[in-house]
Each structure stands twice: as structure tokens, then as C-alpha cells.
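Heads up, the thing below is written out as C-alpha cells.
Only one protein chain is missing from this complex, and each of the others stays in its spot.
We call the chains A, B and C, going by the order they appear; numbering starts again at 1 in every chain.
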Amino acid sequence: MMKKIKLGILGGGEESLIGILHRVAANMFDQYEIVGGVFDSEHSRSVDFGNKLQLDKSRIYRDLDHLVEAEMKLPENERMQVISVLTPNFLHFPMSKQLLENGFHVICEKPLTTTLEEAKTLEKIQQEKGSIFGVTYTYTGYPMVRQMKTMIQNGEIGSIQKVDVQYYQGWINPLIHDKEKRSTTWRLDPEKSGISCCIGDIGTHAFNMAEYVTGLKIQEILADLNYLYEDNPMDIDGTVLLRFSEKTKGVLRASQIATGEENNFTVKIYGDKGGLKWEQENPNYLYLLKEGQALQVLKPGHPYNSEFSLEGTKLPPGHPEGIFDSMGNIYFGIARAIRKEKGFEGAFPKLSEGVRGMNFIEKTVESHKQGNTWVKL
Amino acid sequence: MMKKIKLGILGGGEESLIGILHRVAANMFDQYEIVGGVFDSEHSRSVDFGNKLQLDKSRIYRDLDHLVEAEMKLPENERMQVISVLTPNFLHFPMSKQLLENGFHVICEKPLTTTLEEAKTLEKIQQEKGSIFGVTYTYTGYPMVRQMKTMIQNGEIGSIQKVDVQYYQGWINPLIHDKEKRSTTWRLDPEKSGISCCIGDIGTHAFNMAEYVTGLKIQEILADLNYLYEDNPMDIDGTVLLRFSEKTKGVLRASQIATGEENNFTVKIYGDKGGLKWEQENPNYLYLLKEGQALQVLKPGHPYNSEFSLEGTKLPPGHPEGIFDSMGNIYFGIARAIRKEKGFEGAFPKLSEGVRGMNFIEKTVESHKQGNTWVKL
Amino acid sequence: MMKKIKLGILGGGEESLIGILHRVAANMFDQYEIVGGVFDSEHSRSVDFGNKLQLDKSRIYRDLDHLVEAEMKLPENERMQVISVLTPNFLHFPMSKQLLENGFHVICEKPLTTTLEEAKTLEKIQQEKGSIFGVTYTYTGYPMVRQMKTMIQNGEIGSIQKVDVQYYQGWINPLIHDKEKRSTTWRLDPEKSGISCCIGDIGTHAFNMAEYVTGLKIQEILADLNYLYEDNPMDIDGTVLLRFSEKTKGVLRASQIATGEENNFTVKIYGDKGGLKWEQENPNYLYLLKEGQALQVLKPGHPYNSEFSLEGTKLPPGHPEGIFDSMGNIYFGIARAIRKEKGFEGAFPKLSEGVRGMNFIEKTVESHKQGNTWVKL
Partner (left out) sequence: MMKKIKLGILGGGEESLIGILHRVAANMFDQYEIVGGVFDSEHSRSVDFGNKLQLDKSRIYRDLDHLVEAEMKLPENERMQVISVLTPNFLHFPMSKQLLENGFHVICEKPLTTTLEEAKTLEKIQQEKGSIFGVTYTYTGYPMVRQMKTMIQNGEIGSIQKVDVQYYQGWINPLIHDKEKRSTTWRLDPEKSGISCCIGDIGTHAFNMAEYVTGLKIQEILADLNYLYEDNPMDIDGTVLLRFSEKTKGVLRASQIATGEENNFTVKIYGDKGGLKWEQENPNYLYLLKEGQALQVLKPGHPYNSEFSLEGTKLPPGHPEGIFDSMGNIYFGIARAIRKEKGFEGAFPKLSEGVRGMNFIEKTVESHKQGNTWVKL
């Protein structure tokens, strides 16, 4: 009989916004058993939280060092197999590195690291160790994103000629115009968040999505960023021209000063045989545009969807899937990989995608700083 | 420290559509620990499924009798506290009854029973025992439904003058026109499903929702049902005129032959100070209509929502909630009640609502059979 | 060479809301020349308005008697051929009658008359005279309503099994709760508006549309109206159960106290092969639902639409049609009929539809007053 995969978690405690997302996702398909972790840098809070989850006290660790040491002493069939890294951005790298080096599989929040250098280091270790490493570009798990990917792969919209991705939020607006606030927000502090705010946090989602659904690689970019204030070291808005090939062009728009926007992430792909459009805030609709035909709206759970899409749909049509489902699908994909089962291609975002994301962030800032010139990825 | 509530499940095994919904919901807020149950009438399948969930084998029971007997022998702090009944409709009553009589709390799928008589019997026992009994009218758990309820309660749209609820599906269309199929579908078999198909299955959701969000009670109804074929004993479509009071009228429309519809459940409430509208297939939008003002679209997670609504929202605005979240909120409400904590009024649908639902079903069929006349509820 | 049709107008002057709608519609396809009329009961205002339209002063008449007398003296090729009646409801009948009796074609706003009796009288005269008589159920002129009609006629959604029409407005809410206002509003005065307000004004649109798009006739109805106050003699809200045949049922909902609603007129038709949905406030989208297929959204101007629909579309896809276009199409249909050209069936609403509308209004009130019983149409 198949045993659940033993999962540890770093971060994601009481104050965390995303802890619940990962826990629900891990539980969704009955693939994982959360066995312990370090939920908070403050040990007592970590313990309280672990207790709430009813975990064995002995596996609520003081810090990662203690976790690694103790877990390595356990017999292999009791040991944590995979560990989710939900800590602040700057800790993604050292923690993931330590985990990889000790043979754990890793699930890491994005952005993967704070520099491309670090990302490459992780990739090198991972390749040596042969570990599974998932990066939670959450939105790729939605059934209709998977359907879009399959349809493009199957030639449904022909050869891609135009790619348009947008990720608009407004949450930085109330901070950025206040000198005090903008100097104290951790997202705007390069020490904690790397060299980019808007592109690093959300632009990278849009970049990944553009490559994910099209199956194409972006070759070159030209970026124009906005910092709004001279004393603000981090971009909070930007437009990036994308070149996939001589003919296939695109544009990526990201903003955290699109006042009033929540999480307005949209994807539009146009080929010579049709177009496909999707919006994250209304994730259960996939729009198919074909010349001379009525607009088609595809929805999850129908047999006309691909097997890959259907695998990620839990209930019959008309029962809205949400963000939890999307992350649940990604965790499921990782579980299969850990179990060495054959899963769908694209079932979870890989470390290499995280590396490409870091490369994109660095090159975007480079292009902007050079005066908005083309830079090869 | 707070312990998780020990949950047993009846039904919901491998073949079940709704098993995953209840398990995800139970896990969502870290309130429950699934400890065992009877997942399938076929014991070996039940055991396989319990193993998959990594449950203690000794608590995967052959049937409900065994479960009750064994659990009652356990010390109280190890015993199942609450049991979810996800079995076919006609088993809801005997199982719930046995559970109540043995002191368990119960979570039961709707329709509660197959007759009003049975429902009243359950209510009587529950009142004697003082048990918690939740009926999973799932859709009442959505954050924006809760927001609608609070706003109406707070007088935001004034005195209610018009109620309009619709629940349209199309799934029976491909069955009903085929003599063979319509005679073998269990939903169309009164033995298994009670006296009504469409009203019993979905009309009752709409009825409950109309009373839930308005806080009003429907006094009288006049129903017109459609059976389409003389050899079909069960309604598959119907319209019900609703009278809340002399002045406050409404209409409930339900159909399973609205070809092509998925789960198109909508609620519109109009008062003398404004209107509120909500659609289940797009559950994160609540429309507020006020004379002389722009249409307002409220969304989950914003501070302008009520505490009751916000309690059921797990992530920041822009991260779509789905049906899992809705059921998760209901399980959370039940958990609080079991812990004797003070929760929000309306945090989960009560047994009395299930009883009213059964009454509605019977009276609807009665009104129709009498030639579409008014019947008091 | 084809001459424009000479058009006279009664009402529709400076204060009129609908005058501009009729004038724009008449001009749209270059079929009519407005030559004169009686624009206002106050002659000087009528003259001022006629001057503004740059009409020949001699054809701006004091009243209908003068108009008829003077026009009849003109040579036939100069005489007004058709006259649009845009006056208050209670004048529709006497004016239309006088016009028909004198050999004019007539375009009349709805409701056609204030009683069924009057409507039948008009019909009798019209049949004797062989005149063209259009009733402006404006919404039937939209390209996508025409498309819906053609598709149903062609069997696209199979045999109709469910009809659902809604017409919700909120404009009476601010009047009805004020005793003074509700006693002085002309729409609530039976002398001026006939026996019904809500059903007469908008329910009749919904009734006509239900029959128009399905090509079916409603056989029986059962109505429940709402008057809200005892001193209010006119319905302001109502639900009407519709029976097209033993199997084909439907429901019509109309309200003027759906607070905050503007002109929310929707049509849903379900057959055994699919469903079609349309909304007046977003008139350029027609939704086609087919089992096992993606939802289809048809839009005006595409070659996949019927000739009938395309005739009423003036610009390429993506250029929104509005209410003016809808009325323009109806005027065009009437022009063709006047010229004795063969036009599309359903190109304009006929007098017989107006008569059916009046019958519906009377029977609806009758059903309600009898205690919500079935009444044959």
C-alpha cells in the first residue's frame, strides 16, 4: 500500500499568509502527511503552531540545523522526504541549499533566490543529488491554464505570433508615496528582496506563464521600469518587450501601482490559427478565439478538456475551483515525481524554471539600467 | 492546548464525488482529524480507501453498527466526536438517527432525509441529546453569501420586497428523453431519492438560501412542476411562487433540463433601499445596487466586508475562493459549535433548516398535485 | 428610383424621451423622410419643434383632425404614408383608429391600447383596410435576438422545454413608498395607463419576446402580482407561470421594484438539444449552450449569423450596436412592408402581436384577481 509522503515545512506559521495555502494543497489529494518543521523563527511560536497542527512535539524544531540533524538520524522510512520552504525570500537559497545537500526533496516559494548565481548553485546541487525540486509558480496549476498549455501544444491556435501577459496589482500605491513607509517596507529593501520588487515578485510569474503555456523560450528582452521616487531602490512597475524569435514577439506588463487592482494576472496568446485568453481572477474560464467562429468559453471538468486539465479538476462542472485547487494540483504533481511515477509534463514548475525566472529578473533590471536596450536571456 | 476534533466519515470513498470536498473542508482550518469510518458498503474497498488515507486499520469499520459499538468502547477523549454522513439519500435518516441516539454529533449531506416525518424525528432526538447537527447546504459558506446575509441583516437594502432565486442545471436532459435511461436513473427513483428530484436536490438549496440570506421565513408557496413524461414519477423542473408576507413576494426557479447549464445558482434580493445579487458560478462577486449610485461589486477579503465574511476568507483579495472554501467555512463553524465556542450566527446550516427543507419539498409536490394552489409551509 | 417613405409623427416632441429614438431609427436606413406631424398637444411647442427639424410649417398640425384633413387633400404621392404614434398610452387607440380609417399605415408604441377590446377593434379595421401596422416592441430588432429566433426556427436547440423571461426595473421603488407620489404618478393611474402598470409596460415586452423567439404560442397563464399598498390600484411586480403546451412550460418575471435595476430584460430558452440566452443590457452577445461543448458566444456581423440577423447589422464585428440600431431595424422592416417588398418573417412586430399583448395583460390581471388560477389566453 502507498504511504503518504512525509512533508516538513519551514515558515508558514501563525502570521504567514501562505501557510494555509500550502497545507490545504498538501492535504488535497491525500498524498502528504505533514510531520513537522520550523514554523517560526521564534521557537515558542513555532511550537504553539505545531501543537495546533497536532504534530509530534519532537519534530517541531528550533531551526533548520536542528531539523536536518534530527531527521537524518531517523530511519529513512520515517524521515521527512520533502520540505516546503515558505520563509522570507532571502532565506530561500541557504535553506534550499542545505536541504538539497542533505538529500531532501524541496518545494520552494518564488522567487527562488535573490540572485541568479544562487539559483544556478541550487541547480547544480540538485542535478548532482537527483532530488525533486518544485518552485511554486502557483497559477500554472489551474485546470484551465493546463488546458491552454495542452491546446497550444496540440496546435489548436497554430504558430504563436503574439504573446501578451499582464500582472497588475495596486498594493504598493499606499506605501510608495509616503517617504517613511517606502523606506521601511521589506519588499522595497534589496537586502531582503533582491534587486527587484515588481518584476521579482510578480513579473516573474508572468514570465514563467508565458513560457509555460506556449512551450517557447524568450530569447531577448527590453525593459522599462518605474521607481517613482529617487530614494526608492526597487522597481514597482515595468513593461518588458519580449522576443521569442524573429517573428514571435510579445509584451509583459507588471505593476504594483495599478491602484485598486488586486491580482489581475492575464494571459493572451495569439497564433495564426486562433487565440487563447485567461484571467487569474476568474480562473475557470478559458476563451478560445477562432476566425469566423463564435467565441468559445471552455470550463473545467468537461470531457472536451485534456487529461492533464481533467486530472486537476476535482468536482463536476459548475463547482468553482479556486487558488487552493491550483496549488493542490502542483503538490500532486510533485508527489508523483517523488514517487517516481510518470506524470504529465508541466505538472509542477521545476527548478530550471526558477533559474530562468532569476535570470529574467536580473536581465530585466540590466536592460532598464542600460537605458532600455535589448538583452539576451 | 486545543485538540483537533475526531471525525468519522460514512461514505465518501473512492467512487464518491463529494468525499474529497468533505475531506479538504475538514482539513482546511486544522480543526479536525479524520480517524476512521465506513467509506464504502463493500468492506474491502472501504479498507483500501482508509489505507490510502493512512488511517488506523482498526477504525475502518465493516458497517455503522460495528463503528458505533467499537467507538463507544473507546475512552471519550479518543472516540469519534462527529461523523459526516455522505451516503445515498435514503441512508441519511437511519444513519443520522443511530448516530444521534449514541451521542455523536452529525454532519449530514442534503437532502436531510427522504420525508418530513423522518426529518422531524431526527430533530426531536437531537433536541433531547443536545447534539450539534450540521446540514451541508454548501453554498451558504461562501464569503460573499455571508456578506450578503450580514448586509441584509444590517438594513443595507432596507425592507425586502422581492426575492428571486434560481438553480438551473441541464444534466437530466440527456437522460430524460430516453425511456430506458429515465427508468433506471436512481435520482428518478422515488425509493432512493424521495418524492422529488429537482426540488429535492437543488430547489431545496435555493429555498434554504432565500431564507438564509434574508433572515425571513417563507409562509406559503404555489408550485408548478414539470415531469415531461407520464412514466416519469419525479419532477425535473419547477417554478415556485413564494410568499414571505402579504407584501414580500418571491419566486424560486429550479431545473435539471435547462440544457447546457452547469450549476447556475443565482440569488437576487431587492429591498426598498437597494438590491443584492450573487451567482454561485462566480462566487467572489457580490453586486450591490443602489438608486442613483454606481453599481458596486464587493469581493472577498476586503476590510469593508463583515467579520463574518472575513472569517471565511483565507487569502488576500484577488485569490479566488472556490467551492472547497465554502465547505471549509461550514466545517469550521461546526467545529466551533462542537467546542462550545461562540461563533457567528449562520456559520453553519442547522438541522432545523434541513427540516424546513424537507417540509418545502413535500409542500411543493403537494401544491403541484393539487393543481397549483397555495399551500402553507 | 425609389422615393423615401413620407412619415408623420404624433407626439415625440421636445419633452419626449422616445422621440429621438424614432427619428434616428427612421433615418437610419435612408428609407423615410419625416414630413410633419403633431409633436405636442400645445401647438406652439409643436411648431417650435417642427421648426427645429426644419419641417415645412404647413405640415406641423394643430391636432390629428387637422392633420388628417390636410393630408388627405394632398396628392397621394405627397401625402404622409405612415404615421408614428408616440403619444401617451390612452391616445394610442383613438389616434391609431382614426389613422387606419383614413388609410394611413401606422407605427404605434406599446402598449397598443388600454384594453383588449380596443386592440381587437384596431385589428378589424386594419384587416379591412389592408394597412401595415407595426407595434414597436423595440427589443425584437436587435441582431442577436433575430439570430436567436432563426436558430430556434432551424432546430438548433431542438424541441423547446423551458422558457424563462425576466424584465426587471427599479424605477417605481422611489415612488411607491410615498403615499403622495404613488397617487399622482400617471403610470399608476388606470385612467391613463389601463389596468396594469408593470405587466402592461414591461411584462408585455417579455411576453412578446417569449413568443417571438420561440415561434410558440402561450396557451395558459397563472399570475401572482404585487401592488404593495392597498391604495395602489396597479401592479408593480409580478410572476407569471406560462404553459405553451403540456410539456413546454415557462415563467415570466417582471418588476418595477427591483431596486437599482435599470432595464434588465433577459431571455433564456432551453430545448432538448441546447440552450440560448440573451440580455438586453448587453445586447451584442448571444450565448449558445450545448451539452459536452464549450459555451459559445455569438456576436453581430459575423458570417455565421443568419441573413435575417446580418441585415440588421450595419458595421463590422466589434462595433457595438445599441438600442437605436434595434429600432432602426424595425423601421426598416416596416418600410419594406409598405413598399410591398418581401422581407424577413419577424422583421417587425405586427398588430396581431399587439393584440396578443393586450390579451396577456388582461388575462394576467384576471388570473391574479381570481386568486392565482390558470386562465386560457
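One rule holds in what follows: a residue touches a chain if its C-beta (ideal position, glycine included) is under 8 Å from a C-beta of that chain, and two chains touch if they have at least 3 such contacts.
These figures come from a predicted structure and were not determined experimentally.
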{"item": "Chains on display which the left-out chain touches in the complete complex", "value": "A, B, C"}
{"item": "Contact residue for the chain not shown (choose from C:3, C:73, C:340 or C:376)", "value": "C:3"}
{"item": "Contact residue for the chain not shown (choose from A:177, A:217 or A:369)", "value": "A:177"}
{"item": "Candidates B:219, B:296 or B:359 - the one touching the absent chain", "value": "B:296"}
{"item": "Sole contact to the chain not displayed, among A:43, A:97, A:162 or A:192", "value": "A:162"}
{"item": "Chain A, residues in touch with the chain not shown (by the definition above)", "value": "157-158, 161-162, 164, 168, 170, 173-174, 177, 222, 224, 226, 228, 237, 239, 241, 247, 249, 251, 253, 255, 257-261, 268, 270-275, 288-291, 295, 372, 374"}
{"item": "Residues in chain C touching the chain absent from view", "value": "1-4, 17-18, 20-21, 23-24, 27-28, 30, 33, 51-54, 169, 261-264, 280-284, 299, 314-325"}
{"item": "Chain B residues touching the omitted chain (full complex)", "value": "288, 292-299, 302-304"}
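To be clear about the criterion, only the chains that are shown with their structure count from here on.
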{"item": "Farthest chain (mean CA position) relative to chain C", "value": "A"}
{"item": "Chain at the geometric heart of the assembly (C-alpha centres)", "value": "B"}
{"item": "Intercentroid distance (Cα basis), chain C paired with chain A, Å", "value": "55"}
{"item": "Distance between chain centroids, defined by C-alpha means - chain B, chain C (Å)", "value": "43"}
{"item": "Residue list for chain B, restricted to those that touch at least two other chains", "value": "261"}
